[in-house]
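One protein chain is absent from this view; the other protein chains keep their places.
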Amino acid sequence: MPQRPIPTKGEVEGYLRDRRNWGRWGADDQVGAVSLITAEKRVRAASLVRSGRAVSLSREFPKNPAPNNLNPAQHFMRLIDRGSGGGAIDFYGISYHGQATTHLDSLCHVWDHNGMWNGRNPKDEIGFDGARFGAITNWSTGIITRGVLLDVPRFRGEPFVTQEKPIHGWELEDVAQAQGVKLEPGDALVVYGGREPWDRVNPQWGSGSSRPGLHASCLPFIRDSDVALLVWDMMDLSPNGYDLPWSVHGVIFAYGVGLVDNALLEPLAAACAEEGRYEFMLMVLPLVVAGGTGSPLNPIALF
Amino acid sequence: MPQRPIPTKGEVEGYLRDRRNWGRWGADDQVGAVSLITAEKRVRAASLVRSGRAVSLSREFPKNPAPNNLNPAQHFMRLIDRGSGGGAIDFYGISYHGQATTHLDSLCHVWDHNGMWNGRNPKDEIGFDGARFGAITNWSTGIITRGVLLDVPRFRGEPFVTQEKPIHGWELEDVAQAQGVKLEPGDALVVYGGREPWDRVNPQWGSGSSRPGLHASCLPFIRDSDVALLVWDMMDLSPNGYDLPWSVHGVIFAYGVGLVDNALLEPLAAACAEEGRYEFMLMVLPLVVAGGTGSPLNPIALF
Amino acid sequence: MPQRPIPTKGEVEGYLRDRRNWGRWGADDQVGAVSLITAEKRVRAASLVRSGRAVSLSREFPKNPAPNNLNPAQHFMRLIDRGSGGGAIDFYGISYHGQATTHLDSLCHVWDHNGMWNGRNPKDEIGFDGARFGAITNWSTGIITRGVLLDVPRFRGEPFVTQEKPIHGWELEDVAQAQGVKLEPGDALVVYGGREPWDRVNPQWGSGSSRPGLHASCLPFIRDSDVALLVWDMMDLSPNGYDLPWSVHGVIFAYGVGLVDNALLEPLAAACAEEGRYEFMLMVLPLVVAGGTGSPLNPIALF
Partner (left out) sequence: MPQRPIPTKGEVEGYLRDRRNWGRWGADDQVGAVSLITAEKRVRAASLVRSGRAVSLSREFPKNPAPNNLNPAQHFMRLIDRGSGGGAIDFYGISYHGQATTHLDSLCHVWDHNGMWNGRNPKDEIGFDGARFGAITNWSTGIITRGVLLDVPRFRGEPFVTQEKPIHGWELEDVAQAQGVKLEPGDALVVYGGREPWDRVNPQWGSGSSRPGLHASCLPFIRDSDVALLVWDMMDLSPNGYDLPWSVHGVIFAYGVGLVDNALLEPLAAACAEEGRYEFMLMVLPLVVAGGTGSPLNPIALF
């Protein structure tokens, strides 16, 4: 592991350019691979519900400063007076991108020199009041589909993925096979890297500029699987080794795949082991923010 | 309509005091009626999914000032530079309580002279850094249950509920019967009052201090139904007519029932009519904010 | 009054174009007319201090929603625990431009089709992280100069300026003459329109889109006086009558003059009357915000 040769920079650029989904759902499409989640797909996802166990994939709203949380979320309280009664209200403020908040990235979030999703130019589409193309509101009816967890630490027999041994695409294939699951179009691919065990013995994941995660060699696996969504706790291996602005994050602009960054997956991995299955109904319900580049949220897996 | 006598102030106070659920799930319970949503209940909710149609019950994140939106939500953009590529990120800030944002109220949100949910004293439980009892994190695995829509305008043959003719508890019974649905413990009761049609011909609902909605006479219906959640577009009739700090909002502290305020229900009502059924799988997934008094969110109904 | 013919649109456009100060202090100048405030000018300003009376020209930080305050300022409290002692801290958040906050506009704040101050193009200079030209930090050593108040209501014998009878340039000349003061280069021109008396009998100034204030005919007076700063309570007459994007606000980009908007001038007018003089030492000390388009502040007049 790597059992196969590491791709060259040219090959990785090819993954992002030659295999991209631009135009696949129309030149003006802003939904991307989430289009693969049909009504029928949602029905099948619901049919996976058997035990009724619900598991949250959300970390806590990150109010506390930390080396991986340089712009902490705001939570402020106010009281309301109603004579003999009253109430408490609060303000939430958050710059949710980064390494601290569980959130969904929409298709406008990142780009490379070739452009945004579907070839749009960020100079035209990103304004001071929000994105005009690929905003989170394209997914306002939610992303509800079959989720499939690939538990890399369990496969490796190690507590967590390390900087030296990132997750490669061929390993994801091996994990899926070992778990006896097969990804299908429109699925949500959930990759557990062991972030909580990592945090227990290392500086918090995401502190500083280097961090373990998925190698760019995962791109063909994601593209071949035709998944709609990638959910992960450790994100792109950083540095990505190719001096590319984005490696695995490139699935956003190249394939139209949504990302749930900083998911909390240790409890989900435990639940999968206990339930004896690695598939479940997954619900990812973003806030309806016009022009928004994503959304903090609380994804739920239902078994 | 009212077909029955309007309750006296003493009777309404009795609804909130004599029939309250304090202690029902233990003296220290912070989950309230959401406890009625068992794993089995979630399985039955999922079994309602047949067409796969998903409907959002969320209004747009309220960025624009309006008479019913005096503290508009904040949405600010920033760019990130990654050499040959880049990205767009944003900040969301919101005081979500009030009349503009679709949000869930947690059990610490309101109280009367008798106290908060389960008899707690707000002076002890509400701090500058959040609530210590009844915070939104008690529902972090989400509220996933059967939703039942009661479509009052359709029942009345009128476009929307008016100030003069609020929704009474006995009318909810009549609507349910006419629609052929029966509420069950742990359900989410969704009451459509016609807010969007109202807004098309009136100043926006929630502007000023008087607004049409549910009359305090709905309290016994809610308690008898043993629902876990109340989802509504028009909320408590205001003024409530009894000089009470909270009328129907009192289900929070008295019954332990969660509220989804300012839901967008016109599309749901249309979907119910088209699908020919008034029950569906409902997903209400709050952000995991320690000490939070609720959460903005995007509830989804899945048919 | 008007005693003279109202200027045509072409004349007003000429005020902003033909008499502009671009290049006057260098092609790359970002300080504008504030350059006229030399060290010697500050010494003379200080020499005006005789009684020691200090008057604040700041309204209260606008936390309360109002028709002229659609995006209220935020003020949130937190406690800090220090064992046997403690402390209180707070968060201030503000979108200070608009009609509610006393603030200073920097030279990057507004532009017309000819460009920003000194001919710069806003597309090049305004970024997501601030302005690259004409930001408030160009005035970080403060604007400390001689202030001269022109009290229009007193001159008119009326409590406040009205929509029908805006302030014209020739009236400012007449007021100055009647008060026995003469403006000098680098002065701060302070124009009192009677906003507080207006607010006592009208909807708050700045509610809605029409409001009394200074007519575009004031532009030549401002340019001829060679002032560094304009301080006002009622701002540009609105609508300005010429369908121009900016009328008197154009002194920013045309003349390089700073503006203190929404100043509180009733107490200053009273102090001037009591002190028997209309000149004083004025201190306008903006926050040092890199890239900022202005600053909330508390200007002080010292007699």
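Every chain is named by a letter (A, B and C) in the order it is written, and numbering of its residues begins at 1.
The working rule: contacts are C-beta pairs under 8 Å (C-beta built on N, C-alpha and C of every residue); 3 or more make two chains touch, one makes a residue touch a chain.
Remember, it's a predicted structure, so these values are computed and weren't measured experimentally.
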**Request:** Touching the absent chain in the whole complex: find that residue among A:P65, A:G83 or A:G208.
**Result:** A:P65
**Request:** Pick out which of C:I94, C:V152, C:V248 or C:L265 touches the chain that's been left out of the picture.
**Result:** C:I94
**Message:** One chain is left out of this view; which of C:K41, C:R154, C:H168 or C:R277 touches it in the full complex?
**Reply:** C:K41
**Complete:** Listed in rising order, the chain A residues that touch the chain left out are 65, 70-72, 77-79, 93, 127-129
**Request:** Against the chain that's been left off, what residues of chain C make contact? List them.
**Result:** 38-43, 46-47, 49-56, 58-61, 63, 74-75, 77-79, 82-98, 102, 108-113, 122, 126-131, 137, 140-142, 144, 244-246, 281, 283, 285-300, 302
**Fill in**
Against the hidden chain, chain B presents residues 74, 76-78, 91, 128
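Here, only the chains that are shown with their structure count from here on.
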**Message:** Can you report the angle of the rotation that maps chain B onto chain C, using C-alpha atoms only, to the nearest 5 degrees?
**Reply:** 180
**Fraction-based call for chain C against chain A, same above half, different below** = same
**Message:** Taking the mean of the CA coordinates per chain, how far is chain A from chain B in Å?
**Reply:** 29
**Item:** Residues within chain C bordering two or more other chains
**Value:** 77-78, 128
